[in-house]
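Just one protein chain is left out here, and the rest sit where they should.
Let's turn to chain A:
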């Protein structure tokens, strides 16, 4: 469904990704793990075209999206809950959700919002609250809900568990499973390697801008190198 072919991405003169190839198949959960600064966020943002790859190709559903503007890519069936959540702090919960469905019809907004409120009853209770005043967990739910408003075929999640309490992390991972069961393909970046690999059909390990390992989630969990570096021995 999504393939990255030998992607190089630069920030000015500095190269952050040195030829990365990743494949995400329809209906899978694929997890990407790696240390701080490995280039995980850069990889996800390259899919979204911000920054664009300086070499290599990004294909989504067979179409080359490498050089498309971000807003076009995000209308083609990909949605993201980005690093740091980035909810609009001054907008209410409901307004944030409506922004997620910006390019859909009124009817779809109503339908998708109902669905998001079923997944996250907490958001329904706080419909009129300004997003900036919500807790971290609630903001993460909102970021995921907002992405779902676009009815994506593929959902990208960048460290959704960061800074959250274990109970909330559990809820977030449950939701990711639900998304997959609803037929949404998931590409997940996590520092919480254990849970991310448990959940994943397949996984990748990124190390300073290169793919180090690639295997099924279960095999990576058993891999000695992975256990040493990411699962605390």
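Operating definition for what follows: a contact is a pair of C-beta atoms (placed from the backbone, for glycine too) under 8 Å apart; a residue touches a chain by one contact, two chains touch by 3 or more; residues count from 1.
Criterion: contacts and distances are computed from a predicted model.
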Chain left out of the displayed complex - its UniProt protein name, from "Anti-sigma F factor", "Cytochrome bd-I ubiquinol oxidase subunit CydA", "DNA modification/repair radical SAM protein" or "Branched-chain amino acid ABC transporter permease LivH": "Branched-chain amino acid ABC transporter permease LivH"
Hidden partner chain, touching residue among A:34, A:100 or A:145: A:100
Residue touching the undisplayed chain, where the options are A:150, A:168, A:200 or A:226: A:150
Residue, one of A:89, A:121 or A:136, that touches the chain absent here: A:89
Chain not shown, touching residues in chain A: 48, 50, 69-72, 74-75, 79-80, 82, 86, 88-91, 95, 98-100, 102-103, 132, 146, 150
